[in-house]
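Got a structure for you, questions after.
Shown here: the complex without one of its protein chains, the others still in place.
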Amino acid sequence: MIVADRKPLNEILDMVKRCNRILVVGCKGCVTVCNVGGLKEVQILATSLKIARKIGGFPLVVDEMVLERQCDTEYIAIIKETVTDYDAVVSMACGVGPQFLSEAYPEQKFYPAVNTTFFGGAVSHGIWEERCAGCGTCVIHYFDGLCPVARCSKSLLNGPCGGSDHGKCEISREVDCIWDKIVRKKVEQGRLDDLLDVVPAKNWQSARDGGPRRSRREELIQNG
Amino acid sequence: MSEVYEPTLIAFCCKYCAYAAADLAGSMRLSYPSNVKITQVPCTGRVDIIHLLKAIENSADGVYVAGCMEGDCHFVSGNLKARKRVEYVKKTLTELGIEPERVEMFNLSSAMGPRFAEIAIDMTDRIKKLGPSPVKRGDT
Partner (left out) sequence: MTENTTPSQIGSVLVVGAGVAGIQASLDMANAGYYVHLVDNSPSVGGLMAQLDKTFPTNDCAMCIISPFLVEVGRHLNINIIPNSEVESLEGNAGAFRATVRNDPRYIDMEKCTACGQCRQVCPVTAINEFDCGLDLRRATYIKYPQAVPLAYTIDRSICIGCGLCEKACLAEAITYSDSPRRTTLDVGAVVLAMGNEVFDPSGLTPYAYTRHPNIVTSLEFERILSASGPYKGHLMRPYDRETPSKIAWLQCVGSRDIKPSGHRYCSSVCCMYSIKQSIIAMEHAETPLETAIFYMDMRTYGKDFDKYQVRAGDEKGVRFVRARVHTIEPVENGDLKLRIVQESGNMTEEVFNMVVLACSLNPSSQAVLLANRLGIDLNAHSYAKTSDFNPVTTSRDGVYVCGSFQGPKDIPQSVMEASAAASGATQLLSAVRWSQTKIRDLPPETDFSGQDPRIGVFVCNCGINIGGVADVPAVREYARTLPHVVHVEDNLFTCSQDTQEKMKQVIVEHAINRVVVASCSPRTHEPLFQETIREAGLNKYLFEMANIRDQNTWVHMKTPEKATAKAKDLVRMAVAKAAYVEPLPQVILGVTHAVLVVGGGVAGMEAALGVARQGYQAFLVERSNRLGGVARQLQHTWQGQSVPAYLDQLIADVNNHDRIDVFLETDVVHVTGTIGNFVTTLRLQNHSEQPRIIEHGAAILATGGKEYQPTEYLHGKHPAILTHLEMDAALAGQTTEFRNAQVAVFIQCVGSRTPDRPYCSRVCCTHSLKTALHLRSLNAGMKIFILYRDIRSYGLREDMYHQAREAGIQFIRFDTDNPPELFLTPDPDAGFGKLNLRITDHILNRPIEMNPDLVILASAILPNENKKLFEAFKVPTNADGFLVEAHAKLRPVDFASEGLFLAGLAHSPKSIDESIAQARAAVSRTMAIVSREGILVGSVIASINPERCAVCLTCVRTCPYGIPRIDPEKGHAVIEAAECHGCGVCVSECPGKAITLKHFTDEQINAKTHALFCA
């Protein structure tokens, strides 16, 4: 799933500083699952903003709602009638949400309440880690399901660098050296020789380096 | 204002311990300030971040959660979760420019009537020193 972190309150307060009335809109997709943008967080943010503005003597009216997903136009259409009642809309979805909203409602201002961070999962409750870089050309079959593109600080494809230190990456004791894990797994499985084959240089055009990406599925596209 | 400010505090008390301790303080005829009003919850694990923030939004001068002693939660670990939520709210208040000491977590057993009174006295004193909630000041 897409993992995100809530922005500091001051940043959000700054975005809405001229507003009298806003809508905070959450998303029931990834950000609910990673405890950042579901109804619970929408209520917390809405209440926090109201508190801040009460202190400032410039009260803010905040309405709260959660959409099934902010990355589908049909769900976004639900706020069609009300979206212009507000001075601005704060989205708690990943970066996709405010953009879909903006495209659907060009007349309104949309602000992000979260920083979208990575594709990953919960390694335990309350701790999420990055697992995928969305590079567009998956190579994890070379590495028995472990991705050095996303998980090596340098995205090295042919073994660790000199910064691998007892299983950790030199950038932080909290970051595992994925190459250490790849090698150990190969040793355990008795297939260390696999690593003698050189993985060819990666074509980064399929990643962001090739510019904004788009995916087409002809058989799904309606009306020609 | 020359008079001492009389704040209003809300205490979320677990029915198994702090609420019973408050009753015991009453049976022992212990005196504590009338500023504190109790809301009973089945476990402090039920006390949500939003409950604490709503109290602050409604101009509470002080808010506290009182659960069982750590390790003695009737529901295993609800009081530990409550403590983490209180910590979260303290951080949020700091971000909002409100004194985090206005929110607190306490642990006590049902036999600790005197401790209940002591907490009520200490918290009321603490809040009196801090004065009215900035939320309330903004109101006026």
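Each chain gets a letter, A and B, in the order it is written, and its residues are counted from 1.
Basically, a residue touches a chain if its C-beta (ideal position, glycine included) is under 8 Å from a C-beta of that chain, and two chains touch if they have at least 3 such contacts.
Not measured: the values here are computed from a predicted model.
Looking at B:H51, B:R83 or B:K128, the residue that reaches the missing chain in the full complex is B:H51. Hidden from this view is one chain, which touches chain A at 28-29, 32-33, 35-36, 38-41, 43, 66, 122, 125. Think of the hidden chain as still there; on chain B it touches residues 8, 10, 15-17, 19-32, 34, 37-43, 45-51, 54-55, 58-60, 68-69, 71-72, 74-78, 81, 85, 109-115, 117.
Keep in mind that, in the parts below, only the chains that are shown with their structure count from here on.
Each chain gets one centre point, the mean of its Cα atoms, and the points for chain A and chain B are 36 Å apart. Within the complex formed with chain B, the residues of chain A that make contact are 8-10, 40, 43-44, 47-48, 50-52, 54-57. On the chain B side of its complex with chain A, the touching residues are 48-50, 53-54, 56-57, 59, 92, 95-98, 134-135, 137-139.
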